[in-house]
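Apart from one protein chain that is not included, each protein chain of the complex appears where it belongs.
This part shows chain A:
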């Protein structure tokens, strides 16, 4: 049952990442692209968690935590750039 659930989860998350990619390419404004990129990394965290469950190893969590931190800092920097035209003033 768990193996099946993990496989279905992979499919659903892959579908979600494809939709995010569509919005990233298509997005009418820069803020849409930033939002799509942020959602893409959050879905990548979910994918890493699923990989960890399937491999039975908790080493994937370090990668998930680093990805979460990097995504947050990157989104902050891009938003600051859009707001001020500069990142570090």
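Quick note on the criterion: a contact is a pair of C-beta atoms (placed from the backbone, for glycine too) under 8 Å apart; a residue touches a chain by one contact, two chains touch by 3 or more; residues count from 1.
Here is the rule we go by: contacts and distances are computed from a predicted model.
UniProt records the chain missing from this view under the protein name "Monovalent cation/proton antiporter, MnhG/PhaG subunit", selected from "ATP synthase subunit a", "Monovalent cation/proton antiporter, MnhG/PhaG subunit", "Hydrogenase formation protein HypD" or "UDP-N-acetylglucosamine--LPS N-acetylglucosamine transferase".
Touching the omitted chain from chain A are residues 1-2, 4-6, 8-9, 12-13, 15-17, 19-20, 22-23, 29-32, 34-36, 38-39, 42-43, 45-46, 49-50, 52-53, 56, 58, 61, 64-65, 68-69, 72, 75-76, 79-80, 82-83.
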